[in-house]
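Have a look at the structure below, then the notes.
A single protein chain has been omitted from the complex, and every remaining protein chain is retained in its original position.
Showing chain A:
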Amino acid sequence: MIWETVRLSLLSVRRNVLRSFLTLLGIVIGVAAVIAMLTIGSGTTEKVKADISKLGSNLLVVRSGRPAGPGGPGGLDQVVRPLAQKDLAALVAHLSGARAISPASQKQVRVIFGTESLTSGVTGTDSAYLDARDWKLVSGRPFSDSETRSGTGVCLIGETVRQQFFGAGDPEGEIIRVNRTSCKIIGLLEPKGYTGFGQDQDNVVLMPLAAYQRRIAGNRDIESIYVAADDRTPTTELLPRVEDILRDTRRITPDREDDFSIRDMTQIADAMASATTTMTGMLGAVAGVSLLVGGIGIMNIMLVSVTERTREIGIRLAIGAHEKHILIQFLVEATVLSLLGGIIGILIGLALAGLASLTLAIPFAPSPAVILLAVGFSALIGMVFGFFPALRGARLDPIDALRHE
């Protein structure tokens, strides 16, 4: 009997294709939104998590200038005293619990090879940088100590730079122009893709810090120092040690605040991840509201359907249908409709999420639990919102219903 009713309701859905489709629209949009948002959301979360490990786990970044905080942006009250070689030297000499310590100064610079040019993030650093950031070379070799010290014109390039200048070819040994200087490519960095903010992490050129300072920055400053903690030392323990050493070398008296900031990348990444989760939740709520609207749409159309088919209900009642048969018929119909909308919505939502993952370079992370929930929820919406119209149909008087035009 139930199966019969399902078959009947499918027939009636088929007979009213256009109206069925319009009925579905609300549910389709709602479910598609939920699926797309939650899928994109969890993709973003995954991306952020991946970014955490790309930032280099357990990484501290020291910069000059007071940390931004409730007192306003740092360093506005006086001239910022930059980080210098002796700060780096002090950390290297005295800091325990660090796996790698490396300086870095960076600038967007025009890089040229032959007739091609590209604006890249050029970083001056030393050979410990790869270790600190957990970056690897696909081919070639890192800077030697003597190259770092003397500031030889050598560089490592990212995948984007290679593709721009050499296609799939081997870049090693080629000379590229960086600003007004030139450097010889000695290695190729492993591709890392985009960050969660859409920044291309492969559009980079690394060169020895001394070379960068002399030929590009034109000063002896160090913008930042990367300190990677070793496996046994949590960054929360390492951070005060770094602070102590730097206050010492920079001769900051106890009554004065730091004139540098130390950022714990792990914590930043965690905050980003939790912000993403909150966002996902909020978007989910918005999508939930649109599902509710879809449900009300179903109720509306089912009421229309019951009214339009009053005569049909009259016929069915006259030839022996019980109230429950009519009730079940319209309930099943609403549920089947809603479920159909849910399934279409899921497919559209997944397609949208797939598209988003392509354009935003985030992983495509569909969740079976979310999909199952959407299926169950759309069926439930059909039942809940279909109940009142179905009951109204079932309670009709057969004589009145038969007289209905």
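In the analysis below, a residue touches a chain if its C-beta (ideal position, glycine included) is under 8 Å from a C-beta of that chain, and two chains touch if they have at least 3 such contacts; residues count from 1.
Here is the rule we use: contacts and distances are computed from a predicted model.
S.K.: Missing chain's UniProt protein name, "Phosphate-specific transport system accessory protein PhoU", "SpoVR family protein", "Macrolide ABC transporter ATP-binding protein" or "PqqA peptide cyclase"?
M.R.: Per the UniProt record, that chain is "Macrolide ABC transporter ATP-binding protein".
S.K.: Which of these, A:E116, A:D145 or A:E323, touches the one chain of the complex that we don't see?
M.R.: For the chain that is not drawn, the touching residue is A:E323.
S.K.: For the chain left out of this view, which of A:A50, A:I245, A:I268 or A:L402 touches it?
M.R.: Considering all chains, including the one not shown, the answer is A:L402.
S.K.: Identify the residues of chain A touching the omitted chain, counting contacts across the whole complex.
M.R.: Within chain A, the residues that touch the unshown chain are 1, 4, 8, 11, 15, 311-312, 314-323, 325, 398-399, 402.
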